[in-house]
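One structure, pasted below without further comment.
The other protein chains are all here in position, but one chain of the complex has been omitted.
Labels run A and B following the written order; every chain starts at residue 1.
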Amino acid sequence: MGGIRQYARRWITDRREDGSPTQPRDTVDRIGTDGVAVHAQLWVLTLLIVFPIFVALTVSTKQQGIVTSLPDLIPGTHAVDNYREALVGYGFARFMWNSFVMAVIVVVGKLVVSVLAATAIVYYRVPYKDLVFVFVLFTLLLPVPVRFVPLFQLVNDLGWGNSLLAITVPYLASATTVFILRQHFLSIPASIVETAKIDGVGPLRFMWSVLIPMSRGVLVGVSIIMFVYAWNQYLWPLVIIDSEANQVAQVGLQLLQGDVQGGQLSWSLVMAGSVLTLLPPLALMIYFRDPLLKTFTIQQK
Amino acid sequence: MASRELFHGRLEAAVLLAPTVLVSVVFLYYPTVMAFRTSLFDAGFGQAPAFVGVEHYQTLLTDPAYHRSVGISVLFAALVVGGVMVVSLYLTFLIHEVDVRQGAYLIAVIWPYALPPAVAALVFLFIFHPTLGVLTGPIETLGVDLDWFNDGPQAFAVVTLTAIWKQIGYNVIFMIAAMNTIPDALTETARLDGVSRLRRLVSVYVPMMTPTLFFLVIINTIYAFFGTFAYVDLLTSGGPANATNVLIFDLYREAFSYFNFGVASSKSVVLFVVVGLLMLVQFRLTDKYSYYGG
Partner (left out) sequence: MEDSGALNFGREPLVPLCGGRTPLSSGFHPAVETPTHMPRNADTDGGLTRRRTLATTGAALAGMTGLAGCAGSGGSATFTPVADELTAWHAMGGTNGETLDQIAAGFEEETGMAANMEFQDSYENVLTNTLAAFDSGNVADMFQVDSLFAQQVFDTGQVRPVAEILPDDFDTSIFLDNVAEFFTTDGELASLPFNNSNAIMYINRDAFEAAGLDPDDPPSTLAEVRAASQTLVDEGVTQYGIAWPNHVWFVETWYGFEGELMTDAENGHTGDPSTFYAPDPIYDLYDWWKGMADDGLYTNPGIEAWGEATSLFIEQETAMLLTSTASVAGLIADSEEFTVDAAPYPTISDTRVGPVIGGASFYVPDGLPDARYEEIGQLLQYMSKPSVQTTWHKGSGYYPITQPSVDSLREDGWFEENPMYNVALEQLQQGDASDPATKRALLGPARNVQTVIQDKSVDIVNAADPASEIDAMKAEIESVLAEYYE
């Protein structure tokens, strides 16, 4: 993030007559230029956006978790109890592990499958490739609730009910990933491609030595997005997985909820579970934010 | 582009494309086609399927309640897409402008993307519940009577707000990347020329980000129509008086609560057509207005 600023700073610095670089401006100076107004607005807006997680966190630290007014948002003292109850008492750790396995397989699978497809679409001269691209892109419009019922039957017919296969294979095609990869591949300088052509490189070699190294940032970024997507899947694992041992975290949240019609109030436990399920994708997003934020440029053909 | 086409092997290309195409066909297209076929039948639990032809479509085309649902969904989508993009754009711009703690702001803004929609809806319920909400007291002191279990437009507003809030993160991710590619020279020139911040955003940045923005319009539209089910389900259940009965919720309910698979399938076809048309319009606009330079 500092790149632009540094560039600008250099530019301004260069404008000084004697040509010597001026001292880097200290924080107060920088804020001054940024404008208090800008920071103020950012504070307000980000506070609004962050507020809900704060509510969730607070509820998860309370005993019952009923919050009805701002003063109620003082964190309680039951955090350890609630989280331990969720993780150990309800075996939430197991659910999270299942989610993790599923998400990793889906991410890796989607990456491999989509890299192959994008390579074919960009680097092959075959007459039908545009058609295939549109064909894949079109799947964005095929709504989940429509395909859901027949999909369910299909997967059961395949004998995959309650299995890891059922919650991974149907996700392996990704229109968004193919789209993004295609955009990215198109931005790789033609000169490199020419060189490869001259060297007579084969497709696999090309992918391995050229495309993938040049796409690291994008691949990481796309992986994060796909991880979040897979991790947050609810409806499909709900119906296709029968046994608690194989169930994923999002569905497992229901177990924490308890029997509400039977009078069990467990807001705090559910929020604890929710925060737990939030952590892995959030952690990944934070840790990999650079590739995530830098490389999603949608470039024109 | 021709210079990029390194390889010619049709079989090779087919092999590379096979996994994606295969999965798409088997797990996406086939079930969709099957489900669309169901729209020609009266199908439900405990009944054998009965062929009814286009009867469902006739019913939908003449049902004023359904028309209302379509109207509500389109309005909802327009507000969500517009709202998300405006807020995200402004936020991205502010973040782009600052130097200090940019990373922190970014994380604070994009984190909702990682949150499951159901949890988001639940938390918003905690916050805005007409009697139990955390912010309900303060809001009422401002003069607004929170009564969205009974007041249609208010319920609509709450659901819209939740939907917008949740999607900001995703948009900011893409917008900041796009904004970062804008040459600093332009920024500095504009700044030194005394162009105001807002002006700079609208007249300089936005035109240069059009490919990204149009990509996001499409993604956001898909989100608004297909990805907002959880908010309606948990906050309003389509009410009150069907004020928030957007097409996706109506569809889910028809299929998975009422088990009228035939009717539900026909509703999904209609939804699909509506969104498809919107996509088409958006693609046309993209071509017309995209900025190719840079």
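Keep this in mind: contacts are C-beta pairs under 8 Å (C-beta built on N, C-alpha and C of every residue); 3 or more make two chains touch, one makes a residue touch a chain.
All figures in this text were calculated on a predicted structure; none of them were measured in a lab.
*Asks:* Of the residues B:23, B:173 or B:222, I need the one that contacts the missing chain.
*Replies:* Result: among the candidates, B:222 touches the missing chain.
*Asks:* Name, in rising order, the residues on chain B that touch the hidden chain in the full complex.
*Replies:* Spelled out for chain B, the touching residues are 34-35, 37-38, 41, 43-51, 116-119, 121-122, 125, 129-132, 149-150, 219, 222-223, 226-230, 233-234, 236-242, 252-253, 255-261.
*Asks:* Going by the touch rule given at the top, which residues of chain A touch the chain that is not shown?
*Replies:* 64, 66, 68, 140, 144, 148-157, 159, 161, 176, 229, 232-236, 238-239, 242-244, 250-251, 253-267, 269-270, 274
The working rule: only the chains that are shown with their structure count from here on.
*Asks:* With chain centres defined as C-alpha means, what is the inter-centre distance between chain A and chain B in Å?
*Replies:* 16
*Asks:* Using the touch rule from the top, collect the residues of chain A that touch chain B in their complex.
*Replies:* Per the stated touch rule, the residues are 1-5, 7-8, 11-12, 27, 30-31, 33-35, 38-39, 41-42, 45-46, 49-53, 55-56, 59, 66-70, 72-73, 112-114, 116-117, 119-126, 129, 132, 135-136, 139-151, 154, 169-170, 172-174, 178, 185-186, 190, 193-194, 196-197, 201, 203, 206, 228, 232, 234, 250, 253, 267, 270, 274, 277-278, 281-282, 285-286, 289, 292-301.
*Asks:* Mind listing the chain B positions that touch chain A in their complex?
*Replies:* 1-10, 12-14, 16-17, 19-21, 23-24, 26-32, 34-36, 38, 87, 91, 94-100, 102-103, 105-120, 122-124, 126-127, 131-138, 165, 168, 173-174, 176-178, 180-181, 184-185, 187-188, 197, 211-212, 215, 222, 225-226, 229, 248, 251-252, 255-256, 261, 264-265, 268, 271-272, 275-276, 279, 290-292, 294
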